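Below: one structure in structure tokens.
Entry: subunit A
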Amino acid sequence: MATTIPAGPLAAPRSARTTRSRGSSRTNMEMVAWLFMRLSGVLLLVLIFGHLFVNLVQGEGINRIDFAFVGGKWASPFWQFWDLAMLWLAMIHGTNGMRTIINDYAERDRTRLVLKVLLAAAFLLTVTLGTLVIFTFEPCPIGAPADLLPSFCPAS
Partner candidate 1 sequence: MTALAESTTSARAEVGAVPSFDVTLRIRRFDPDNGAEPRWEEFTVTAHGTDRVLDAMHKVKWEVDGSLTFRRSCAHGICGSDAMRINGRNRLACKALLKDLDPSKPITIEPIKGLPVIKDLVVDMEPFFASYREVMPFLITHGNAPSKERLQSPEDRARYDDTTKCILCAACTSSCPVFWTDGQYFGPAAIVNAHRFIFDSRDEGAVQRLEILNDKEGVWRCRTTFNCTEACPRGIEVTKAIQEVKRAMITRAF
Partner candidate 2 sequence: MQTHQYDVVIVGAGGAGMRAALESSTRARTAVISKLYPTRSHTGAAQGGMCAALANVEEDNWEWHTFDTVKGGDYLVDQDAAEVMAKEAIDAVLDLEKMGLPFNRTPEGRIDQRRFGGHTRNHGEAAVRRSCYAADRTGHMILQTLYQQCVKQDVEFYNEFYVLDVVLTHDLSAGTVPDGEEVSVAGVVAYDLASGEIHVFRAKSVVFATGGAGKIYKTTSNAHTLTGDGMALALRRGIPLEDMEFFQFHPTGLAGLGILLSEAARGEGAILRNSEGERFMERYAPTIKDLAPRDMVARAMANEVREGRGCGPNKDYVLLDLTHLEPAHIDAKLPDITEFARTYLGVEPYTEPVPVYPTAHYAMGGIPTTIDAEVLRNNTDVVKGLFAAGEVACVSVHGSNRLGTNSLLDINVFGKRAGIAAARYAETAPWHEMPDDASVATVEYIERLRDHATGERIADIRRELQETMDRNAQVFRTRDSLTTALSDITALKKRYRDASVQDKGRRFNTDLMEGVELGFLLDLAEVVVVGALAREESRGGHFREDFPTRDDERFMLHTMAYQRVRGDGQGTVELDYKPVIITRYQPMERKY
């Protein structure tokens, strides 16, 4: 009537929930983060679809894209700001998302710490490099073939 099959190990009893401080917290990091995710999400929709439209649809569409096109865009402060906003918002949004995933799924404090340090490093690296590229981009590198450069370059 009864049969027995071994089952996998049980989760070890966990430490009791630690009682938290009752300090006043009219706004705190988590609420700001939660709000940021919603607001940046909406903004990113506009930024990304605007970006895609300008790059892929407008004019000759995708065939237009070359070094000269990119160089031309980043010569304009408007597009520099646009792409910078897109970079930062997307990176913070994504990083925060990763952070909550780590919080939700990494069970040990040590694992959490390691993962979060890695995440922060990846974030810093990407954001720093991206920002540098946007602002230090040279649209008219010396010695480049003229047909690849934007029309306003002196070499052409």
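In picking the candidates, the idea was that all candidates are chains of the complex that A comes from, given by their letters.
Basically, a contact is a pair of C-beta atoms (placed from the backbone, for glycine too) under 8 Å apart; a residue touches a chain by one contact, two chains touch by 3 or more; residues count from 1.
Just so it is clear, the structure is predicted and the values come from calculations on it, not from any experiment.
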Answering which of 1 or 2 touches subunit A in this complex, the right candidate is 1
If you look only at subunit A, which of its residues touch candidate 1 in the complex? 1-11, 13-20, 22, 24-31, 33-35, 100, 103-107
